[in-house]
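Every protein chain of the complex appears in place save one, which is left out.
Letters A and B mark the chains in the order given here, with residues in each chain numbered from 1 onward.
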Amino acid sequence: MAVITLTSDFGTQDHYVACMKGVILQTAPKATIVDITHDIAPHGIVQAAFVLRQIWPWFPPNTIHVAVVDPGVGTNRQILMARYSDQLVIAPDNGIVSLIHRDAQLQELRTVANRKFFSSTLSPTFHGRDVMAPVAAHIANGVRLSDIGPMTNHLEILKLPNPNRTDGMRLVGQVLYVDHFGNLITNVTVGDINALSARRGRVEVLVDDRSVGHIRATYGEVGAGQPLALVGSSQMLEIAINQGNAATALHATVGTPVTLY
Amino acid sequence: MAVITLTSDFGTQDHYVACMKGVILQTAPKATIVDITHDIAPHGIVQAAFVLRQIWPWFPPNTIHVAVVDPGVGTNRQILMARYSDQLVIAPDNGIVSLIHRDAQLQELRTVANRKFFSSTLSPTFHGRDVMAPVAAHIANGVRLSDIGPMTNHLEILKLPNPNRTDGMRLVGQVLYVDHFGNLITNVTVGDINALSARRGRVEVLVDDRSVGHIRATYGEVGAGQPLALVGSSQMLEIAINQGNAATALHATVGTPVTLY
Partner (left out) sequence: MAVITLTSDFGTQDHYVACMKGVILQTAPKATIVDITHDIAPHGIVQAAFVLRQIWPWFPPNTIHVAVVDPGVGTNRQILMARYSDQLVIAPDNGIVSLIHRDAQLQELRTVANRKFFSSTLSPTFHGRDVMAPVAAHIANGVRLSDIGPMTNHLEILKLPNPNRTDGMRLVGQVLYVDHFGNLITNVTVGDINALSARRGRVEVLVDDRSVGHIRATYGEVGAGQPLALVGSSQMLEIAINQGNAATALHATVGTPVTLY
């Protein structure tokens, strides 16, 4: 039986997430439901896009990811079903799949349209419960994707900042995400680092105008409380403090420039 | 195999919720356990009553809901097993079922009394782990409800505020619940709105003494940052700010008056 994951900005104090789980279990009682996170900042589409990109490679084929960060609920925005690397995402067409889309191959894109698979009551404010959850459950039960709705070409893609390669000897990226530990995950890839390193040899890193030294392999290469740059588990350049909080110590947040030279 | 849900004020940092899950899995290893929320405010019986009412219609028949908000643990309060719409709730007799009781038909009410189904150690402070979780697991395994304890007629019901219909042309309700987004869910029902609208035509809404206009169908009818009133996914009147936080912007909280005229 399929895995269905849930990502949202609903928080965990209210009834919203549980309503979606109840709806899924009514239709697909054997589905394995996994919470990705419900702590996306309200209407935090970029944050959700980042988290979805991070978890994507680690789930089995046929996983159905339901992502409900939906500031446009009740407008004419569509709900999409997109298939990448044999997994599905069901989400509003608001850019939430942008980072999966950048890194994986789109295999199929449909509009979620067949009301036969919606809840019988359709609230104008909670399509997670009334559209996305029941559709996911029906797909888990074996409904064909072609029965969910027509093919479409429309897919909202966010314009996310790319590192700026000014002169080939220097690269200016930025912080894309700050995690729970205060680690700063940047938009600089392993490929970016390797390309620069091929030209320059050892690469040094600045967070804003503060040096964090050259790129390390593990936290343990610096003392506790010391900053470092390394390729993190997301295969992006990360800035951390060994056993500390880099966001606080370096006064950095999403958008802070990170320079490699 | 049955679904068992858990609602509590235990928070998520401690061992309490996990102890209950371990106990359930010892007896009913195939049960599907669903967290409703553990972020009920400490001893927040009204809040728990609201959340249970909201999730109730969305779960399958035979779901067993365990609700542990239990400031009276260790006193002589009883633990009840109540059946409504073919689902069960197991909870202290402290009013936590009040809102389910208002909207659904009570089918069976018993005191949880048969120690055969309790944990072998019975802590005076944690009946969630030692009474409610193991009893839920035994019921999931097929134990007959009549074996759990005797029928009873005693059921604590909270006195919750109803909207005040002063003159038939005006209705004064109040905020019953503030959700994670800052949406204000009131005690005014769709029926209340329809009755007033039949007399007056278009209905206007005040939060305290601030106008939020007439009742809308969706968030998208007002601009981002603008307040609105609409019938929410709970089928109650809600006050929201499109893509914003109504509780903060309107200085409103549980108990704030909401007037329809």
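Rule of thumb we're sticking to: a residue touches a chain if its C-beta (ideal position, glycine included) is under 8 Å from a C-beta of that chain, and two chains touch if they have at least 3 such contacts.
Bear in mind that the values here come from a model prediction, so they are computed numbers and not experimental data.
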Residue among B:14, B:86, B:103 or B:147 that touches the chain left out of view: B:14
Among B:125, B:146, B:162 or B:248, which residue is in contact with the omitted chain in the full complex? B:125
For review purposes, identify every residue of subunit A that touches the missing chain, sorted by number. 3, 5, 12, 32, 34-40, 51, 54-55, 58-60, 63, 179-181, 217-221, 230, 232-233, 238, 243, 245
For review purposes, identify every residue of subunit B that touches the missing chain, sorted by number. 10-16, 18-19, 21-23, 25-26, 29, 33, 42-43, 71-75, 123-126, 129-130
